[in-house]
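The complex is shown incomplete by one protein chain, all other protein chains being positioned as in the whole.
Chain lettering (A and B) follows the sequence in which the chains are written, and residue indices restart at 1 in each chain.
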Amino acid sequence: MKRYFGRKIVIYLSTFFLAVTVDWAIPRLMPGDPVMNLLSRVSVRAEAAEAMYGYYTKAFGLDIPVWKQYINFWIALFHGDLGTSVYLFPQKVVDVIIMAVPYSIALLVPAILLSFYAGNKFGAFAARTKILDNTLLPVGYLLTATPYMWLGILLAWSLGIVAGIFPTAGAYDFNMAPSFSWPFIFSLIKHWFLPFLSLFLVQFGGWAIGMRNMIIYELESDYSHYLESLGAPRSLIRKYAYRNALLPQITGLALQLGVIVAGSLVTEVVFSYPGLGSLILSAIQNKDYFLIQGCFLFIIIGVLIANFFIDIAYIIIDPRTRLGMAGE
Amino acid sequence: MSLQIKNLVVYYQTLSGYVKALDDVTLSIRDGEIMGLAGESGCGKTTLGNSLIRLEPPMKYIKGDVELDGEKLPIWNSSQMNVFRFKKISIIPQYAMNALNPTIKIGKLISELLSSRKFNYKKIKPELERRLDLVELTHDVLSMYPIELSGGMKQRMVLVLSTLLDPSLLIADEITSALDVSTQKAVAEMLVEFRNRKIVKSMIVITHDISILYQIADSILVMYAGKLAEKASTDVMINTPRHPYTKLLISSLPKVGVRYAEKKLSGIPGNTPLLLDPPIGCRFRDRCPVAFDRCFKEPPFIEIEKDHYIACWKECI
Partner (left out) sequence: MIDKNNKKEKEPEKEDKIPQKKPKKINEFVYFASRNTKLKVGLSVVLFFLLVAIIGPFFTDYKWNAYIGPISQPPSSEYWLGTTTFGQDVYTQFVEGLRASFIVGIIGGGIATIIGIIIGFTAGYRGGMVDEVLNIITNIVLVIPTFALLLIIAAYLKVRGILMESVFIGFTAWPWAARAIRAQTFSLRSREFVDLARISGMKPYKIIFTEIAPNMMSYLLMTFILQFGGAILIATTLDFIGLGPTNAISLGLMMNYAVLWGALEFGNWWWFVPPGLAIMLIVGSLYIMNVGLDEVFNPKLREM
């Protein structure tokens, strides 16, 4: 297990290191003066532009040697300083992001956990049930092939605009002030539901077909056949097969995280949900590169943390990793 | 009679048609008998073993009866067979190395399996531990995962588990082929020990390695291309085989004390026929050194001496 964790930690640390380095290097690798690049496409008042130019020249520290710039970047990072937003000047990037992160997490975590649970259960159930296998699995494949934003658009249009059941923009009613009251919480849930649903559905399809394909292999494996020979009931054989088929699914979850996060970002955009996705869109439209860089780092850190949790879950379920005998 | 099989026919269903893997098998095994079942790869010996306990697609039951201790086995109906499996008839499969669920502790597996069959694990546990002693496994294995066991240990664990409910018939399929020679001998002797202690009434030991059968089997049945060729007591089979195929099979065995360099093994020339469309008449005809006209008709499997059965026209005239 030590070896397993050791490897994982090496990978995580190198990933983080690489990500930060990319984050630092990209604006500097682009041709021309990065500060001019940054500000040339921002339309602000002349005096503000001058103040900003002064600020960013200092922030980039272009007058000092490159290695010092790099070290300074790391130091600032450990002080939680990701610079100042251009389009929300003079707000700090970290503050802007911290405001948005809870919304993204509120969408992502329930959608991931619930779809993983329900999708796997359903996939296991559909496997070897001829009718379900032939009718609902194509649906599963189509769901997992659906672009996240498109399902979001369809839901927003049909249930939101045409049927008028759900709101299609924001995290709560515009005329409400955040408070711990029932109407406000109700409004939060109502705004949360559609983006959640579209994230849930796309992922659900993926897990269902993944489990269906995995469990068929498990049910045809030697240990399942042996249990059949000993007259074990179907329920027991399926229970074991499910548990073992869950292992590759958990690995799959780790591999899919990036895609899922990307999906939630675009879903937020569709519903103008004030999470990281909407923030990134605004940052892109306003050429606010500090903000983009900050979001990039946050996403990577989030994915790394999630990966770590998934590793722990895997170790709990698979004894082979605990015993240090299986590679992955 | 412990086991009686009458005219059993089991085919494999493939897209190109039926593969006639088991054709018209009739045989019986006495109480306490260890019957060796030998033959080349693809002769149908594993199919015979599987048919008796787990007949699943693409295998297809065509006809025939199987009786165990006077009770008819519904081998064509998997759910009805469940009553007999493990309790009356059990198997140590070819794949014993991978037969245990890798992600669960062995003790827990046994406990869950037993309770799913309405047995009380606690009550059986003392006996289980005695059996572990018998096969020289420590009781710790129950709290281990299968991957913590060596190949030989897993094999013995499966032997203990498969026979835990004292089945009337045990099918042991190629249980020695994945082991080294010294372990092979130990496992083979354990099988005999299990029979002597009446844990298992009778056994079918499937193998392509006749030398193992020589050590443990009371009788040997040789199959060829889905058909029975010859059955007799082990001594008779080894010393005076009558079927031309058996003769070739036995003579291709290395004799004890004879070094390979001194006597070249005489393999049997030719190939086993394809069972998708087997030749009419005796299926060994094309490779048989003594084949004659009559062999174009199918030879019956008949008793030519007491307890000596054979399917060959040359020998039953």
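Some points to look at:
Please note the rule applied: a contact is a pair of C-beta atoms (placed from the backbone, for glycine too) under 8 Å apart; a residue touches a chain by one contact, two chains touch by 3 or more.
As the structure is a prediction and not an experimental result, all values here were calculated from the model.
Among the residues A:26, A:51 or A:132, only A:26 touches the chain that is left out of the figure. When you scan B:75, B:104, B:128 or B:249 for touch with the missing chain, the hit is B:249. Across the entire complex, the residue among A:108, A:126, A:153 or A:199 in touch with the chain not shown is A:153.
When the whole complex is considered, the residue among A:214, A:241 or A:292 that touches the unshown chain is A:292.
Along subunit A, the points of touch with the absent chain fall at residues 7, 10-12, 14-15, 18-19, 22-23, 26-27, 30, 138, 141-142, 144-151, 153-154, 156-157, 160-162, 168, 209, 213, 216, 220, 255, 257-259, 261-263, 265-266, 269-270, 277, 280-281, 284-285, 289, 292-293, 295-296, 299-300, 303-304, 307.
Throughout what follows, only the chains that are shown with their structure count from here on.
In this assembly, the C-alpha centroid of subunit A lies 55 Å from the C-alpha centroid of subunit B. On the subunit A side of its complex with subunit B, the touching residues are 221-223, 225-233, 235-236, 240, 243-244, 247, 317-320, 323, 325. If you check the complex, the residues on subunit B that touch subunit A are 53-54, 56, 78, 81-87, 90-91, 93, 95, 98-105, 112-113, 116-117, 145, 147-148, 158, 161-162.
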